[in-house]
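Structure record follows, encoded as structure tokens.
For this view, one protein chain was removed and the others were kept in their places.
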Amino acid sequence: MPSPLAEAREKLARANRIIANEGVLDAFGHVSMRHPTNPERYLLSYSRSPELVQADDIFEFTLDSEPIKTPAQRLYGERVIHGEIYKARPDVNAVCHHHASSILPFCISGMELKPVYHLGATLGSAAPFWDSRDEFGDTNLLVVKPEEGLSLARALGKHDMVLMKRHGVTAVGTSVKMCVFRSIFSSRNAEYQVRGMGLGTIDPLRPGEIELAGKIANSTTGLDRAWEYWLQRLTRAGLLPR
Amino acid sequence: MPSPLAEAREKLARANRIIANEGVLDAFGHVSMRHPTNPERYLLSYSRSPELVQADDIFEFTLDSEPIKTPAQRLYGERVIHGEIYKARPDVNAVCHHHASSILPFCISGMELKPVYHLGATLGSAAPFWDSRDEFGDTNLLVVKPEEGLSLARALGKHDMVLMKRHGVTAVGTSVKMCVFRSIFSSRNAEYQVRGMGLGTIDPLRPGEIELAGKIANSTTGLDRAWEYWLQRLTRAGLLPR
Amino acid sequence: MPSPLAEAREKLARANRIIANEGVLDAFGHVSMRHPTNPERYLLSYSRSPELVQADDIFEFTLDSEPIKTPAQRLYGERVIHGEIYKARPDVNAVCHHHASSILPFCISGMELKPVYHLGATLGSAAPFWDSRDEFGDTNLLVVKPEEGLSLARALGKHDMVLMKRHGVTAVGTSVKMCVFRSIFSSRNAEYQVRGMGLGTIDPLRPGEIELAGKIANSTTGLDRAWEYWLQRLTRAGLLPR
Partner (left out) sequence: MPSPLAEAREKLARANRIIANEGVLDAFGHVSMRHPTNPERYLLSYSRSPELVQADDIFEFTLDSEPIKTPAQRLYGERVIHGEIYKARPDVNAVCHHHASSILPFCISGMELKPVYHLGATLGSAAPFWDSRDEFGDTNLLVVKPEEGLSLARALGKHDMVLMKRHGVTAVGTSVKMCVFRSIFSSRNAEYQVRGMGLGTIDPLRPGEIELAGKIANSTTGLDRAWEYWLQRLTRAGLLPR
């Protein structure tokens, strides 16, 4: 019988690959989860493309983003994104950092991302922006120092995702499945918002609708149904972790 | 020799998978058909992604959307969409509810969908809108109560499809094949209409053209030819129901 | 050793499938070639989707579009497109009628299609329009009567392709390979023209460039190189005719 940790690593490997297989992650980006039994640790792969991550590639980190055992492999430079968010948000159990093609235009132009259809309610009432220039001036745009991760976590606040100017997105979830769902459907919502704006005035969900539709979008029923579908697609693509 | 019901369930499983494989359905949405021998019942899968539906997953429902035998599995919350339309439209024998990426921008912006090429005539002269806000105020946008389904069926009226604001589409057909054809080619038409509007003034089909081209688009010849093609693609994708 | 006719039918089956596999043809559309030894006849499949056409599906037709032997299968309704063009254009040895998603917006809006990069020179200096309304008023938009085919052939004139309002495209070639090349690269050119226009003022090829680049685009070298590539992709997709 697999241990909770072994199950968690397997689930996290699948999450990495599902988000990649659905086109939200590419060569870059990463997905983590909080340790299943020790909330002061989180799990994250060594530095490799998410579509390639195996359960064995996943290591334990302190919330200061130090590896428990130093692996032979190189680590993601941006792991403070994960550690600082787990510190600031005890309710968060999974984090995905990505550069989805449908949301990057928002990160580039500063256009506000809003839920425009029921499944878009997964992104919450708004996705705040974070701009590395505000506190750190000219950088390589990566979030590698603890203070940069802290600043990003502060911009995220109580929201479900944060848009990083000229860089990408960081989305969170109370569970791995919710984080996967949010990463994928907020990307779809972005695509529809752009196309809808091209056709006329858009009329986003109202606060009451966001609350009600968000409950459904993030319910176990919806998450399980979508997870089964994505897992089947992963299998057909020959991408199930070994 | 398979019974009419067994044949119907197999055909409906294929319809679900074809529409998904052609990119109109994703993790969500559902397709139903009227019972082949009892017009007071309809057939619908339990709650799972359309691309995964097998003949064995399909159950019988009364037109009040109650299952004849209560299955162990969870059911689609929105099955009243199907039941209320079958009640209101004796000519309708298949219903598809989807969130196609090409039509969602219309649902978001309120832009009118019009047939802009001969195959687009399958959508009829116009696709009316339905807005959950009009009668029900703030909801989770799903159509789950009988009165919501009834309201949607009323908005559909005698049309072939209805656009649901901030949500998706419901398309009908006198047969499963026609419903599949309409779901797919109205989505293509939407894409071309958007792109055509981006290039200049569009000049949609005239009423006489819609009537004449619609007859062809919905003729057995066209439906069978397209069905053979989609079925072949389904087979190549490894998605034929077992 | 295969006869010229057998070789021609095999090549035509491949041409149908290549154009479909490259996304220019879908469930509908058709490709024909002039008979390799009898210029008063042409070869065309019975009515099925181009991606499915086998050598055995291909029949001989007079230039009046009558089958030499009446097959059991249903025939394409629009075969007069082919017959009337072969009559009017002795230099043409292959014809493709399609509804490519990238060119349909031009057919809908009336925007002129122009060569905007060297490979686009395959479409010639301009693609004239044909509108079924001009001579025939309200129709189902299909080209099924000899006089409709004749009218279309007249609009094509000495050009390499003609855009059919609210319908699609007919492209010709002095050989099957050239017709395939033109169908595919004129569709790519359309996509780039639209995107280029979205970015600013476009600056199409000049007459001298169209002539010089057209010679290269339609040279044996280019045609053979592209054909090898598309055939390899067809093979990988499992779509080579049996």
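Things to note:
All chains are identified by letter, namely A, B and C, in their written order; residue positions are counted from 1 within each chain.
Everything that follows uses one rule, which is that a contact is a pair of C-beta atoms (placed from the backbone, for glycine too) under 8 Å apart; a residue touches a chain by one contact, two chains touch by 3 or more.
These figures come from a predicted structure and were not determined experimentally.
Within the entire complex, contacts from the absent chain reach the displayed chains A, C. Although one chain is not drawn, the whole complex shows that of C:P71, C:G137, C:G157 or C:G198 it is C:G198 that touches it.
Note that of A:F106, A:F185 or A:Y229, the residue touching the chain absent from this view is A:F106.
Contact with the chain that does not appear here is found for just one residue of A:G83, A:G149, A:G168 or A:P241, A:G168.
The set of chain C residues touching the chain not shown comprises 116-119, 121, 188, 191-193, 195-206, 208-209, 212-213, 215-216, 221-222, 225-226, 228-230, 232-233, 236. For chain A, the residues touching the chain absent from view are 26-28, 47-49, 51-52, 74, 77, 99, 101, 104-111, 137-142, 165-168, 194, 197-198, 237-239.
To be clear about the criterion, only the chains that are shown with their structure count from here on.
Chain B and chain C, compared by their mean Cα positions, are separated by 32 Å. Mean C-alpha position of chain A lies 46 Å from that of chain C.
Annotation for chain B: residues 197-198 touch two or more other chains.
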